[in-house]
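Shown here: the complex without one of its protein chains, the others still in place.
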Amino acid sequence: MDMLAGKVKRTEATINTMATRPDAHTAPDRPIRINAEDVTVHYGAKQALFGISIEIPDRAVTSFIGPSGCGKSTFLRCINRMNDTIEGAKVGGTITLDGENIYDPSLDVVELRARIGMVFQKPNPFPKSIYENVAYGPKIHGLARNKADLDEIVISSLKKAGLFEEVKDRLNEPGTGLSGGQQQRLCIARAIAVGPEVILMDEPCSALDPIATAIIEELIDELRENYTIVIVTHSMQQAARVSQKTAFFHLGKLIEVGPTSDIFTNPVHKQTQDYIMGRIG
Amino acid sequence: MTDTPRVATLTSAERTRLIHSGLRRRHLSEQVFKGLGLAAIILALGFVALLFADVLRKGVPAFVQSNLHLAVTYDPAIIAVEPAPIREAGQSDADFRAVSLKWQRDVALLNWNKVVEASLRAAAPVGFEIDSKQILTTAETDARHRIRELFVADPTLLGKTVEVEVLASANAANWIKGNIDRSLPDTQQQLSAPARALIDQFTANGTISSGFAWSILGNVDSRAAPAAAGLAGAFVGSLFMMLIVVVLAVPIGVASAIYLEEFAPKSRLTDFIEVNINNLAAVPSIVFGLLGAAVFINYFHLPLSAPIVGGLVLTLMTLPTIIIATRGALLGVSPALRQAALGMGASKTQMVFHHVLPVTLPSILTATILGVAHALGETAPLLLIGMKAFVASVPATPFDQATALPVQIYLWQGNENRNFFEPRTAAAIMVLLALMITLNGFAIYLRSRLEKRA
Partner (left out) sequence: MTQLNSFIIAALLIVLLGFAYQSGWARSRKLVTANGVKIHSRSQYHGALVAIWVLIPALLILGLWAFFGPNITRAFTVTQIPADVVATLDQPALNAAIQRLQALASGYGVSGDLAPYEQGAGAALRNFQLVTFLIVLAAVAVAGILALLFARSRIDARLRARTHVERIINLLLLACSAVAILTTVGIVASLLTEALRFFTFISPFDFFFGTVWQPNNSGTAGNYGSYGILPLLSGTLMITAIAMLVAVPIGLMAAIYLSQYAHHRLRAFAKPIIEILAGIPTIVFGFLALVTVGPFLRDVGNLVGLDISATSALTAGIVMGIMIIPFVSSLSDDILNQVPRTLRDGAYGLGATKSETIRNVLLPAALPGIVGAFLLAVSRAIGETMIVVLAAGNSPVLRGNPFEPVATITVSIVNQLTGDTDFAGPQSLVAFALGLTLFVITLLLNVFALYIVRRFREQYE
C-alpha cells in the first residue's frame, strides 16, 4: 500500500510538470522495428484507413492519438493482424517486422501474435485463476518444459507487470476478482509471459481510474527498456507522458508523425494544432 | 525460487524456435477441430435432407389413386323398392323426416353389391371366369355407397345406366403400384389369382386408370374402405383447434405480456409469475393433456375428442410461448419512444397501446404464427382427451367428435394394412408439413414486410 501511495505521489508530480524524464521528449534515434507502407483497410465497402505509412522505433513508446473513430485502433490491430478475426475486413499495403512482411501468406499468424503481444481497452482476463491466465500463453506455445519452468515464467511475468507482490498469496483465485487496474496489469503480464518483442496497447487505461492509470503509465515507462511499445490513447496528456514518438490520426488518415515533443509543442499541420488545442473532439 | 531464471530469459531466437516447433501439431489439431464442426453441420443438414427425402419417397406414390370407370345399371330387378316419398300437405317436419328415413333405410337394405358386381362383370372381358366374392375385391367397399347415394339423390335413375367412377380397392391399388411382390404364391397374396388377373385386364382395357388422389384431401377417414380414407375430417378438426388457439391464446397472451412487462409492479409476485411462465413453456406437452383430461373432460364434462377441448388444451400450451415472445418484443422497444410518448402527455396506457404495441406487431405476429404452427403439429395431449377415436365424419361444430391431422397420422401408421397405409401416412405427413411450411413461410413474409414498413 505504501508503494502504491508513493507511485501516486510521483504521478501527481508527473502530471504537474508534464514529464520530467530527460529523454521523454527527445526524438528516439533508435533502429526501426516496424515499417508500415501505404496501409489501407476496408470494412466491406467502407474504407477505414487511407494509405498509412509510418516507422516504429525499437524499444521506445510510440503513441497514436486522434479523435474517436479516426482509425488509430484499426491501424494498431493491423500490426498483429487482429483484423483477420473481423469478417469482411480487408487490409492493403505492407507492414514489415524486422524487414519481414507480416501479410506474407506464408507467414503464420499464430507465430506473429506470439511475437507481437496485445493489451486491450477493457481488461479482459480469462475466467480462470490468476496463475492460469498468465500461464495460458506459454502453455499453448509450448514454452515451458515442465511445471517449474511454467512457475518461473508466471512469476517473472507478474513481477515485470508489477503485480506479483499484490497477488502472490492468491495465485489460484479467479483473475476476474481483481480490481480494474490489477486486471489490466494481469493482462500485461499475460502478454509478457509469451515473451513478445512488441506490445500493442489499445487505450489500456480508458476503463481505469486515475490512480490505476498512473500505475500503468509507470509500468509502460519501465517496459520500454525491453519492449517495443505502441499505444493508442485518447488522452493527449498520456501520450505526452509516456511516448517518445507520436502519430496523429484524423478521419482514417495519418496527419502528422514525429517526436512527441515536436508534435505537442510545434505541430506542423493545422488539424494537429486544432486537436491539441481541443478544437477537434 | 532461483534468482537466475532460465526460461523467462530465453533469447528471442530460442523462443521463436520453440514456438515454431509446436506449430505443425497445433495447426493439425485446428484442422481436426474445424473438420469436426463441419462434419456436425453436414450431419445436421443431412438429417433434414434425409427426413424430407424419405417422407417424399414414401408419400408421393400415395397421391396416385386407381379409379375404376364403371357403367352402372340401376336394374329394377335388384332395386326393388317403393318410390321415394313426397312431402304431403300438412305433414310436420318430423313426420316427413321419419318417412324419408324409412325409405332410405329400405334403399340401404337392398343388395347394392349385386349392382356393383354387375357393372364390374360388364367391364370384364367376355367369358372371364371369377366368382362374386372375388370380383367384388377389385372395387373399394365404398363403391356400393357411392352408387346408392347417387340413387337416393336422384330416384329417377331407376332403370337407367350411368357412368360412375369409383375407387379400386386398396389391395388392387397395391397390386397395380407394385407394392406387393407379384411372384409371391397365392397363399400369401391378399387377392385371389382371378381377381389379380382381372385387375391386370382392367388396367389394360382402360377400366382402371390412375389419377391424382383427391380422396386423400377430400374424403373423411374410413376403415372399411381404406382406399377412400382421407384427411378432410382431420383437417377440419385441426382448423377448429387452430381457430380456438388464435382466438384465445393471442389476446390473452399479448394482454398478459403487456401487463407483466408494462404495468405490473416489480415485486415477488411478478417474479413468481415470470418464473412460472418460463417453466410452463418447458412443461412436457403430455402434461397439458393430463390437465385437459382431468379438468375439461372429467370435471367440466366437456365432450370427449372434441376440437373445443383440444383447442383449449393447445391454447394453454401455446400461451407461455406467446407471452414470452411478446415480452421479448416489448422489451426491445427503445426507451426513447416511450419517453417521447410520455413526454407528449400520453398516459401509460395510451403510450402502450398507441406507440409501443404497433412497433412490436411484426414480432408478435410472427411468434403467434409459429406458436400456432407448433400447436398444429402436437399429438400427445390430444390422445389423452380421447382423440384416439376413429371418426368418419367432418365435424360441423367444435363440439362434435373429431380428430386432428397429427392424430390421423398416428391412427394411420397403426393400421394393419401396412402396405397400403404406410405410403398414405407419409402422404398425410406431407400435407401436415406443407401446412406448417406455409404457415412458417407466411410468418417470415409477414415479418419482412411489416419490418420494411416500420
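The chains carry the letters A and B, assigned in the order they are written, with residues numbered from 1 in each.
One rule holds for everything that comes next: a residue touches a chain if its C-beta (ideal position, glycine included) is under 8 Å from a C-beta of that chain, and two chains touch if they have at least 3 such contacts.
Predicted, not measured: the structure shown is a model, and the values here were computed from it.
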item	value
Of B:Glu14, B:Asp95 or B:Glu451, the one touching the omitted chain in the full complex	B:Asp95
Sole residue of B:Leu68, B:Ile180, B:Leu291 or B:Ala367 that reaches the chain not shown, by the stated touch rule	B:Leu291
Chain not shown: contacting residue from B:Val164, B:Leu383 or B:Leu446	B:Leu383
In subunit B, positions touching the absent partner	19, 26-27, 29-30, 33-34, 36-41, 43-45, 47-48, 51, 54-55, 58, 92-95, 97-98, 251-253, 255-256, 258-260, 263-264, 273, 275-280, 282-291, 293-295, 297-298, 304-305, 316, 319-320, 323, 347-349, 370, 373-374, 376-380, 383-389, 406, 409-410, 413, 422, 425-426, 429, 432-433, 436, 440
Positions on subunit A where the hidden chain makes contact	80, 82, 85, 87, 110-114, 117-122, 124-128, 136-137, 140-141, 187, 190-191, 194, 200
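FYI, only the chains that are shown with their structure count from here on.
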item	value
Subunit B residues within the subunit A interface of the complex	1, 5-8, 10, 12, 15-16, 18-23, 26-27
Subunit A to subunit B touching residues, read off their complex	108, 110-111, 114-115, 140-145, 149, 152-153, 155-157, 195, 197
